[in-house]
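Removed: one protein chain of the complex. Kept in place: all other protein chains.
Here the chain labels run A and B in written order, and each chain numbers its own residues starting at 1.
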Amino acid sequence: MPTSTSKYQYVDCDPDKCIGCQLCEYVCSYTKTGEYNSYRSRIRTVRVDEVLITAIACRTCENAPCVRACPQDALSQDPNTGIILVDASKCDACAWCVEACDFGAISMNPETKLAEICDQCEDQEDGPQCVKWCPKEALTLTTPDQRAQKSRRELIKEEIIGNKAAG
Amino acid sequence: MYGYHGKILHIDLKEQKHWVEEKPEDWYKMYIGGVAMATRLCWENIKPGCDVYSPDNPVCIANGIFAGTPVPVGGKYGLASKSPMTGFIGDSLSGSWFTIALKRAGWDGVVIHNISDNWVNIFIDDDRVEFRDATSLLGKGTYETEEAIREQLHDDQVRSATIGPSGENMVRFANVTNDGRQAGRTGHGSVWGSKKLKAVSVRGTHGIAVADPDTLMKLSFNITKEAQGPHTSKYRILGTSTNVLNMNKLGLLPTRNYSEGVFEGAETVSGEYLHEHHAVKTIACAQCPIACEQMSMVKGGPYEGAMTGIEYECLFANGPNLGIADLNYVIKLISIADHSGMDAMTMGITISWAMETYERKIFTNDDFKCESHPDGFPLNFGDGQSAVFLAEMIRDREGIGALLSEGTRIASRTIDKERGTETWKWAMQVKGLEPAGYDARGLKTFSLGSAVGTRGPCHNRSAAYDPDIKGDVDRFSVDDTRGALAMETEEYAAVYDTLPLCKFIRRCFTGKADRAGAWPAIANLINATTGWDLKYEDIDLIGTRATTIKKAFNIREGWKRADDTLPWRWMHDPMTKGPSAGHVTTEEELEYMKDLYYTAKGWTKDGLIPKQKLIDLGMNDVAEQIGI
Partner (left out) sequence: METIQVKVEFSGLSRILAKANDMQLTLSPQQTYADIIRMVAEKYPSLVGNVIDKSKDSLFPSNIFSRDGKTVVMPEEMNNSPQDGEVLILLSLLAGG
């Protein structure tokens, strides 16, 4: 699986906790568009083989492939946050950014066909609304390094508790 | 109009055309959604007295009021037709992304008429309707069919309701599946099969507008958070299978075709055991923050890797009820039912009937001859492998599987006619539908609820076991409170089934699940969605109207007082072991309680509905047809 090498924060989903309820999509589309429509959500849940479930939003890659792919220079990356900005006046709906994204994290507005990308709810006081709503706390705003630290901590717990249980 | 589109989509499979029916807001205020709206669509579109497999028995789909909004557990829909199992109303519910897509496509409901010349997959693409050739989907399992359609249409947000091979073969109790959940009971899959309707797929790309989105967000957020607390921990941690040991300890766990209520092997088929040894992942229905479904897998042995979601009702029917104490067989059996799209409850209870018939030496090995077993096989209680063979024969309608695929009522009548036997006495069914996993001999109020149920005996439509088990009444005896109790618990359930909301959320509004605790909160949710001004008593009316339209449908199909009955075993054959031993509901007790129930409902002694009663509920056209 491709992984982001970014220093930036992004909305990450823990597939062990995600139950696939899709409430994140409702909350996202409502926050961004004022209506409930998962086609307008910047975060998407995925379910494969019935039990493999997670949610995907923009991973804020460094030197982001979507920005490089855009032939119209409609996409730019905020150097401080890594958030991808879409200039709707330049976007011509070619979808090259959608193709370029390894994570499938860019969606198209079904009516205008313009690219729509997670901006971590920059304009909301309490941050990403999907993170706030997620009933299982599966979503977190994190960086790859923070996530790695968390994984290491979990691994050590698992190994020690696992060894105790086995012993 | 907020929360609704005001439009019902009609589709004619034979003519391959569709049309739009506009409905006024008042119609929605009467029937709301889910089972009530689906039944009302049946009332308006079914030719009375029609054969269930004829062109005149349409498929009626009704969205819920909250589908596609953040209201927790509001992503359910109602599916209704005249039931092949009962000949009365067949109304089912399912949690589903299918209904959310349908709502986003701009429809409140769909009525599918007539019979297709060739196997068809209906594709509702917003306001466009496409009749797609389904030949390449034939033989595919339920989930497999959904995935294949998404691939064909190149859109992973397309949601489908499908039938599997059982529905194609017209197993009478086949069902309809979406996202691994089923509109499970009363045989919708065979109605779809009779229409050559393999799947209905939907892409809905529009947003859903509600009257007061800010309020709805706040209310929904609070309920979502509350739903992570102690009121739902039993659902979240163990799921419904926790009932195996509960029912066993109360002597109510149907064992070996309901001959006993205590199963000696309950421990190893318990929810606790399942949780520890077989559960793979807990998943949610659409729009649900609770997540109770325990996806479970066979670990080891010949069926290794078989996986499906395990619920109590399917578990009891294919475990204790077959005398099977090994979950590997139980999961395999349920996965056969789920993947081929048939009602795992009826399947299990039909196999248990066949097992008892075999142990009573009416069936012999010869009766179970099939291609893989030319000499047949034995079918004793506890024999998991034979049960798996038989489930596959039912799915394929092979050999005696063809007869068993009709359910216990038709199977027992056919055998009794052929062989002069009385196997009907252990055919566990009311109105042709097999009952739930609560032995009603030890639950007198629930025995009334089971007898009068419009779709047959059902734990979802009647919550009358609740006062029995909680000790509000003496569950082993009968008194004059039971009619009103059966009515109240039935109408309480009907409110949830009509909105629809999953009942597992019922304590998360205020901490109290009773009417006083839940109705004002539900009214707030409806009002924020629609802009209406419903009050406490209006919520009560939702349940009254829902049960009334269902009963009216049955009356029009020829329902008589004698149809409200119980399996022979529950009236004559007491259990010998456990806390509920020695009890039956006698005919005298049942008739007495039916009188109480009809009186409480304001119906006649014959159980018919007075004209004025219907007019008071605003159902004037129904009054004209069946009121007396």
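Heads up, the rule we're going with is that contacts are C-beta pairs under 8 Å (C-beta built on N, C-alpha and C of every residue); 3 or more make two chains touch, one makes a residue touch a chain.
Keep in mind that this is a model prediction, so the values were computed, not measured.
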For the chain that is not shown, enumerate the shown chains it touches in the whole assembly. B
Out of B:58, B:189, B:271 or B:543, only one touches the absent chain, namely B:271
Just one of B:204, B:578, B:607 or B:627 touches the chain that is missing; which is it? B:578
Could you tell me which of B:50, B:115, B:513 or B:617 touches the chain that is not displayed? B:513
Among the options B:4, B:123, B:235 or B:553, which residue touches the chain absent from this view? B:235
Could you tell me which of B:160, B:224 or B:243 touches the chain that is not displayed? B:243
Mind pulling the subunit B residues that touch the left-out chain? 230-231, 233-235, 237-243, 245-246, 249-251, 271-272, 275, 311-314, 459-460, 463, 465-466, 469-471, 476, 502-504, 507, 511-513, 578-580
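We take it that only the chains that are shown with their structure count from here on.
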Quick one: subunit A and subunit B, Cα centre-to-centre, how many Å? 37
Spell out the part of subunit A that touches subunit B in their complex, as residue ranges. 19-23, 26-27, 29-30, 33-40, 46, 50-51, 53, 110-111, 133, 135-136
Please output the residues of subunit B touching subunit A within their complex, sorted ascending. 68-70, 72, 97, 100, 104, 143, 156-157, 180, 205-210, 213, 217, 221, 224-225, 227-228, 280-291, 295, 307
